[in-house]
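For reference, the structure I am asking about is given below.
With one protein chain held back, the other chains of the complex are shown just where they sit.
Up next, chain A:
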Amino acid sequence: MEEKKVTQDKQAQKKPGKQAVQLSEQDLELKNRLEQYAEEIIQNNTESLEKLKTEVRSATTSMTSVPKPFKFLKESYGKLVEFYNGLETSRFKKQLADFLSVLAMTYGGDRDSLLYLQEGTLEEFKFWGHEYLSHLAANIGSEFQLRLQKVEGADDLLALVDEIVPYFMDHNSEHDAIDLLSEVDQLQKIEQYVNQANIQRILVYLLSLVPFCSDQDELDILLITAFNICLKVNEYTNALRIALRIDKPGKVEEVFKACQDETIKKQLAFQLARHRYQVEEGIINDETLKKIAANQYLSQFYINLAKDLEVLEPKTPDQVYKAHLEEKNKEANFEQIQKNLAATYCNGFVNAGFKKDALMSNKENPWLNSVKNDHTAIAAVASIGLVNLWNIDNGTEQISEYFDLSDIYTKAGACIGLGLFCSGIVDENQPAQAILLAQLESPEVQVKIGAVMGLGLAYAGSARAELQEQLISLIVEADSVELASMAALSLGLIFVGKCNDEVANAIVQTMMERQESQLDISISRYFAVGLGLLYLGQAEAAEIVIESLALIPHKINKYAKVTLTSLAFASTGNVLKVQELLGYCSEVTSDDNGAKIDKNYELQQVAILGIALIASSEDIGSEMVYRIFQHILQFSDVEVKRAIPLAVALINISNPKIQPMDLLLKLAHDRDQELSYRATLSMGLLGAGTNNSRIADKLRGLAVYFMNDSNGLFLVRIAQGLLHMGKGLLTLQPYYSDKFLMNKVAIAGIISFLHGCLDIKNLILEKNHTLLYYLGIAMYPRMFFTLNDNLENLPVQVRVGQAVDAVGQAGKPKRITGFQTHTSPVIVSAGERAELANDEYMPVQDMILENFVILKKNPDYKPEIEQPQRKKTSFSM
């Protein structure tokens, strides 16, 4: 906003010279009069100064041009300055300084306005209007920076600021006030000016500054300020939203303690559940609130949504593939292990959370007979977990018998399944812990791995201390690298972003002690991932651990370092870290003689994934990173390029924009097999849960393309399953609340899976396809439910449309465009926003309309005569 003004000034400086040639009579008269006043001032005429001031002030200021008096005083300005410099100190001199300060806005140099002002009377500067004050604010900002560099005090400036800010606040210019305060590091002062009327505009502007913070301290101040002002005016929902972002102990509880309204508390509990935040004991005592915060309503409402949209019926994989639209030529109809495995996953993804599926629920003709007695059986049984997502009651009913079968694979699958449907739901009896800890005693490694994975899935983000000891001992002691690394991953998930030192030490220790041959196994990468997850989003907190990694003799230390760096700075948009990671990508590939140096391509791939992760939270950063990727695609070795599809999917997950879609489609046809496999899978991630017809069409094309490549076809099927995830009601997007909040569990799930994709051939296409289930904990319905105080669905008219950025704009701008009106509940896609269509109801407190929102009657509502449309406008499946 300041920049705009500067350019205006520049234009102002240029224009007068040209226009002075043609002047109307009136103008000429005005010019002469002004110049005469100036002459008189130089003759020490005090009255003329007043007259001149009045003349300038009375000039009608318009937005588009410089006021005429300013233009005409160009020649006099120099004279006046000269005269001023010759004056003795006096009241007259001070008054003249005031006026010069105003003129300096047009003709003066950098910070001249401020200079003259401070030499002036300081009495009446506020009367010169908004434009002048904005200019002054800019001057103050740059002066303040200068003083900081010179280490000088700036109390005089702060005193000025204290005068200017209230003016801005009173004149609907909150953003200028915030800009000024943040320039002089006094943001917390905004608190005293906040009231019910301006909180919305202030808050929106403050929060939109978040991505531009240069360091953690600045961010902390910004967030704490925003948090405090919300609490000051009792905006609890917003306060909680910020508290979740601040992510420091006690903040969330502070909101709960402050809030006395029961209905708002329910709303707060819904927010906690969405974030999978577990409050301290004793904060929430009410049973209903506990139930909400424990996420126990999620399944029920999700099913309601499906009923409302008439998509509850189980869908078969064949319905998803739409294979009849593919050109095919194979008449052979064999049961194929891989084909059935793909169907298993596709069925799991498509019917996720609906309690009933097309394959496993069929008791007469058990699907288990259609899968082999190996890892594919694990996947089949575990898919029950996806189908019963968030529903412990149904899940236990369907899965319990598989624990009784003697087969180790079904048992392992049951463990994973149990973990999946318990994930994110708190139940006092903790069935996942009770059963899975018992299964850990099993002599079979495979069952143990299943139990460990199940625990990680079930308690992701819960920081459940009871599990720590047993899992740590597995990391260090287990002979099987797969078991140990999965234990590391599970602990990483459980303590995601909690900086748990004991776990970190154990993981680093095992990486130091284990034999080289063990760490060479592909799955050992999950030591690094688990370690990284512990520090997810904790920025500098990871530094000590990163340093300790250097002690690890095996080359996995670099993998761990890059993973840890990227996860610690995930979604911060930290440019320095992006550059650091880019450094890995640009390492020389051949020596001076052109011979190829054997380099660690895997490291570069992780770095690329890390760049995407750091930049993923915010749109401009994502765009820039996307451009970087284009460069890598053009100039890098194919081994490096292989990471690009995954990175593109990561920054656009569940957000099927045309550009990345076309890029991925192109890469899916690449000659390099690994690259094309990853691109295929990435297309599924790109459109996950959207039912996007364009991607569906492209994937059918790919199915034909991979007709004779069963691995490729397998991945196409999985991508198709992902695309139709939850029949189009789910999303994998870990960012929500206008991309302000990051669901750590979701991002951890996605990252866990993507690291597996860095070696598709040895992991996903071999025995470790169960890594796909980590996407399960990233799933969330992309729904908007309106509820009444009794937590019943309250159907109202809702507009859903393309979100428009309206931050800092005057008045009440439209925040969506191209909208359609539906009756709630509705589903909201990436880049879309919901609004209530009329004023009959309003949210209990101002908040972003997504997930669950409790509504109340609007006391000021006057019903319109026109009957609103009751019909759904459209819904595409």
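Convention: a contact is a pair of C-beta atoms (placed from the backbone, for glycine too) under 8 Å apart; a residue touches a chain by one contact, two chains touch by 3 or more; residues count from 1.
Everything below uses one rule, namely that contacts and distances are computed from a predicted model.
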So which of "Very-long-chain (3R)-3-hydroxyacyl-CoA dehydratase", "Ubiquitin carboxyl-terminal hydrolase", "Sorting nexin 4" or "Elongator complex protein 5" is the UniProt name of the chain that got left out? "Ubiquitin carboxyl-terminal hydrolase"
Among the options A:364, A:792 or A:860, which residue touches the chain absent from this view? A:364
Of A:197, A:434 or A:658, the residue touching the omitted chain is A:434
Contact partner of the left-out chain, one of A:90, A:195, A:400 or A:790: A:400
Applying the definition given at the start, please give the residues of chain A touching the unseen chain. 329, 331-338, 340, 363-366, 368-370, 372-373, 393-394, 396-397, 400-405, 427-431, 433-435, 437-438, 466
